[in-house]
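The complex is shown incomplete by one protein chain, all other protein chains being positioned as in the whole.
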Amino acid sequence: MSLDLAFSSEQLAVGEAVAGFCRERVGGAPPAGDCPADWWQGLAELGVLELASPEAEGGALEATAAFEELGAVAFPGPVVEALIGGQVLRREERAAVARGALRVSVGTHDLAPFVPGCEVQLEVSGQSLFRAPLAAGFESLSSLDAEPVARGVRTREERLERSRAGLDLGRLLLAAYLVGAARRVVALAADHARTRTQFGRPIGDFQAVAHPLADVYIGVASAETLTHAAACEWDERRDEGEGPSPGLAAAAWLAAREAALEACHVAHQVMGAQGMTLEGPLYPLSRRIRQRASHAIGTATARESMVARLDARVGESLG
Amino acid sequence: MEFDWSPQDEAHREELRRFLDETLPEDWETISRDGPGSDAQAGFSREFCARMAERGWLTQHWPAAYGGSDAPPWRHAIVGEELWAIGEPRGPQYMNVNWIGPAIMEFGTEEQKAQHLPRISRGEVIWCQGFSEPEAGSDLVALRTRARREGDAYVVDGSKIWTSYAQHADFCILLVRTDPEAGRHKGISVLLVPMRTEGITVREIPSVVGERYFHEVFFDAVRVPVSCRLGPENEGWNVVTHALQYERVGAARYARAALTLDRLAERARERGWLEDPHVAERLGHARTLVEAARVLTYRVIDQRAHGKPPSTDTQLARVAGTDADLAVGELALELFGQEGLAYGSFADANFRLAMTAGVAVGATEVQLNLIAARHLELPRE
Amino acid sequence: MDFELDGEQQAILDSVDVLLSLRAGPERAIALAAKGELDHDLARALREAGFLSLATEVGPLEAALLVERAARAAAVLDVGARALVAPALLREVPDVPVALVHADGRGPVRHAAFAGVLLVADGAVARLVRVEPGSLAPVRSGYGDPLGFVPEALRRSGEALGAGSGERLLRWWRLALALELSGASTAALATTVAYLKQRRQFGRAIGSFQAVQHRLARCAIRTEASRWLALEAAHHGAPGERVAVAAAHAADTAAQVFRETHQLSGAIGFTREHDLHVFSMRLQSLRLELGGSTAHARAITAERWAEGAP
Partner (left out) sequence: MRFRFSEPEERFRREVRSFLADHRDLDGYFRQGQRWPAVKGLFQEMGARGWLSLAWPEEDGGAAGSPALEYLLWDEVAYARAARNPLSAGIVARTLIRHGTAEQKRRYLPPIRSGDLHFALGYSEPEAGSDLASLRCRAERHGEEYVVDGHKCWQSYAQDMDCLWLLCRTGEPGGRSEGLSLLIVDLDAPGVGRRDLPILDGEQLNEIRLDAVRVPVSRRVGPEGGAWKIMGEALADERHIQFPPGRVHRDVEELHAWCRNRRLDADAGVRRELSALAVVALQVEMMALRVLDAMQRGHDATALAAANKVLHTEACQRIARTALEWEGPAALLEDARPALLWRQSMWETVGGGTSEIMRGIVAKRALGLSGRA
C-alpha cells in the first residue's frame, strides 16, 4: 500500500462525533474561564479523555481527529493534559481521568493552570514530567482574562515513567488543537474578506488582503499534514512496542504553533476592530491559541530535538 | 541639519518629569492598567489635565488667543513623549488637545470657539469621535448616519461603532451624511454634539484591549441645533482630513514602546536571559524599530516646526510607530511565555494595548495606500 | 533639533550631487565592475573638490551626507572608509584608498586590492598597516565593490593607534556601513519603483497592484528611517548604541529591499542589463560586513542593556 493521507473512516467518525458534541454544547464561542463540568463529563462519555492511553482502542490518530475539532471551537479546559495523564499516571488514576473524575494540570516550576480544579498537578522540565503539587496558599491569577492559573511553590514528589511518551503526545495534541483552531481562524478571516466591502468592493479583492491569507493557509495546511504524520509515527511506534522518541511530534508542535500565531496575526489585521471584541468569533479563538502556544511544554526541548534530528540525518548522509 | 535638543527643550522635559513624579499617585500603574478609556483613568484625567492646565502646559502649543502660549511643536512633542511613555495620564483628553481643539479653531464659529476651547484648554471636558460605522471603518466615506435638516436643527439617525471613550464623553465630534444624493466624499458634515442629548444611547462592546475601549453609539431622532455644525454643510470631509493630519502622530506610540522595551530588557537581564544571543538579538531588533519610529515622527514634527504643510512623512511615521508597538508587544509575550498571559502582567498589559495599534485611526492598509500613491507616486488601477 | 539642511550643507550637497551625476552612476559602476576596478577618477575629483576632507574641515555629519549620496550614485569607491572612518582615527587623512579590516575576519575585504592603508580592528586597538597599493590579491566578485584578500600576517601587524582606538574604529565603521546601506537601499528601491510604474502585467501597470504597492511602501518607510538614524548618529559623533541601531536597521532594511525589489522586478532584475543589480548586489555584501544584522543587534543590547552599560 502506498501513501495515503486521508483519515480512515473510524478516525473520521471520532472527529465527527466530537464536532457534533461541540456544535451542540459550545455553539459559537466558548465562555471565558474553565470548562463547565457537564462539558467535561460529555467529553468523558465520548471517550475523548482516554484516547491513546494503553487501555484505549483509539491511538494518536483518533486523538488528532478529535483535538482538531476541539481546537476549532477553542474548547476550554485541560484536555491535552488529560491525555498526557493517560500516558504517565498509574492505572487507577488513568481510569479516573478517562471517566472525567480526575483532572490533570501540567505547568512550569511555579505556574499551574486550572488549579484548584485539578487534583493531579504535574510539572514539566525538559523531557521529564514530575508529580509536583502546589503548596497551599498559592496565588490565583487569570490568563488572558480567561483561564485560571495558580502561582506558587511546588514540591516534586516523583519523576514519572513514560515522561517522554507523555510529552510527545502532548506536543502532538497541542499541534492538532492549534491546527484546528487556526483553520477556523483562516476560514473566519476569509469569510470576512469575501463579505466585507470597502472602497466599493469586497476586501478580499485586494491582494494585500488575499496574499497574506494565502500564506497563512499554506502554513496551516503544511502544519496539519505534519501533525498527521507525527500521529502516524506515534501510533506505529506504539504498535511496534517501542517508546516514542522525539521526532515528528516536536516538529508538528513547532510548525503548528508558528502557523497558528501567524494566522491570528493576519486575521486580526484583516478583521480590524471586529477581532478585538469579546463578542466576536475571532478573539476567543486567538486568545486560546495564544494560551496553547505558550503551553508549559515549551519550545526549547522541541527545538533541541530538531537539531538532534539533523545531527542524526547528517551523520547518515555523510556516512 | 542638527539633532540636538535646545537647552530650553531639555529643561522643559526635566521640569515635566519632576511634575509627573509629584503629581502621579502611587497607584498610577493600577489606574493605567486598562487604558485611557477606563473609568479610573478617564476620571483621573480630569484631575490631571486641570493641573497640567494650571502650569500652562496642556495646550501650550495653541495660539495665545485661544489659551495657549504659541509653544513650538517640539515642546508639545516632548509632552506627548513623556505622557504616552507612562500610559497617558491625560486619558481621552489627548484627543481634544491634539486635534479636536485645533479643528474648532480652524473651522469653528466664534460662538463654538467660545463654548469649547476654554473648556478643553482648562482640561475639564472629554470628547469622543463618532466616525466609524459598521459598514464604514477605514473607508470612512461609506458612512450612512443621516442628518436631516428640520428648521434650525438636524435630526440625526444612525449608529457609530468602535467609538472609544463614549461612556465618559461630554461631546462627540460626529460625522454625518447631510446629502445622501451626493458622491462619496461630498455630502458629509461634522456636528459637535453634546452626548447628553435625548435619543443618544451608548453600549459598551466588551473588548480585549481594556475596559470602556469600544462602544456602539446609537442616534435615534437626535435633534442637534444647526449652530453645532462645524464648517460648511456637506463639506465635512475637508474638516476631517484636515483635523486628522494633526491627529496622525499625536500619540507618541514609540515612546511607550521604548519604555516598555527598556523594562522588558531590564527584566530579561535580571533573569540572566541576555546571555542568550537569540534574546539579545530580538531585543536589539525591536530597539531598531522603536528608534525608526521615533526618528520618522521627529521628521513630521520638524516639518510642522518649519511651518510646512503635512506630507506623506506622516504616514511613514504612523506605520513605523504601529510596527514598533506590535513588535515590542509580541516580543514581551514571547519572552515571558505562559507567565506573560496572566492578566495585568507586564507582557499582557502591553500586548493588549499594542494589538489595536494597527487598527485604530485608519488601518495600516490605508496608510500604506497613501504612501504608495503620494510618496512613491505609484499608479492607480 | 532641525531636520532641514542649512545653507552650507545645501551648498555642499548640491555640488556633490552635480559631481556624482557627472562621474558616477549605474552605467559607470557596471563598466568598472567588468574590469574589477576602483573608481580612481572619482576619488581624484572628490579630493580636488575638497569633499574627502569634509569630516575634519566641516564635520562628520557633512561627511556622512557625502557617503550616503555616493552610495546612492553607485560610486565604486572607499568613500566611507576614507571620508568618514579614517578621519576619526588618523590625524592626516591618507591620500590612498583605505580598506577596513577585522583582525578575526576570514572573508575577503572590500577595496583591499587597491588599498594603500589598512585600518585593522583588533580587539581594544586599531592598527594602521601601510601596504603597496595593488600588492594584495584581488578576489573576483559580483557584489559591486572590488574585493581583496588580506593575509593573516598583515591583519596582525602595523602600528597600534592607542587606547580605545579599536572600539572607535568599529563605531565609525558601523556608521559608514549604515550610510552606504541606506544610500544603496534607497537607490535600489527607486530603480524598482520606476520600473514597476511602466511595466505592465494582466493589462495594467504592476505598480498599481495593491499588494505590490504595500510592499514597496514598507520598503520606503524603512529606507527613510535608515537614512535619518544614520545621519543622527553621525551628528552625535557615532555613539555606540546609535551606530549599532543605525547599522542593524539598515542591514535589515537591505535584506528586505533586496528581497522585494528582486521579487517584484521579476526576471529582468536578475540580468546585468538592468540597473537594479548594481545596488542590490552591493547591498548583499554590505549587509554581511562586520557580522551583519545579528552582530549589530547583539551590539545594541550590549550597549544599552548589559550589566554596567552606559
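Note that the chains are named A, B and C in the order they appear, and that numbering of residues resets to 1 at the start of each chain.
The definition used in the following text is that a residue touches a chain if its C-beta (ideal position, glycine included) is under 8 Å from a C-beta of that chain, and two chains touch if they have at least 3 such contacts.
Computed from a predicted model, the values in this text were never measured in an experiment.
The chain that is not displayed touches the following shown chains in the complete assembly: A, B, C. The hidden chain makes contact, of the residues B:278, B:306 or B:374, with B:278.
Residue A:228 is the one among A:171, A:228 or A:288 that touches the chain missing from this view. Where chain A meets the omitted chain, the residues involved are 1-8, 11, 61, 186, 190, 193-194, 201-202, 204-207, 209-211, 213-215, 217-219, 221-223, 225-226, 228-229, 231-233, 248, 251, 254-255, 258, 302-304, 306-307, 309-311, 313-314, 317-318.
Against the chain not displayed here, chain C makes contact via residues 105-110, 139-143, 147, 200-203, 209-212, 255, 259, 262-263, 266-267, 269-273, 277, 281, 284-285, 288-289, 291-294.
By the touch definition given at the top, chain B reaches the unshown chain through residues 276-278, 281, 381.
Basically, only the chains that are shown with their structure count from here on.
A complete topology is adopted by the chain contact network, contact being made between every pair of chains.
The most distant chain from chain C is A, comparing centres defined as mean Cα coordinates. In this assembly, the C-alpha centroid of chain B lies 38 Å from the C-alpha centroid of chain C. Per-chain CA centroids place chain A at a distance of 48 Å from chain C. In chain A, the residues that reach two or more other chains under the touch definition are 206, 208. Residues of chain C in contact with two or more other chains: 210, 212-214. By the touch criterion stated above, chain A contacts chain B in their complex at residues 107-108, 111, 113, 141-145, 147, 149, 151, 197-199, 206, 208-209, 268-269, 272-273, 276-279, 283, 287, 290-291, 294-296, 298.
Interface residues of chain A facing chain C in the complex, by the touch rule stated above, are 206-208, 210-211. Contact residues of chain B toward chain A in the complex are 132, 135, 137-139, 142, 161-162, 205-209, 213-214, 333, 337-343, 345, 348, 355-356, 358-359, 363-365, 368.
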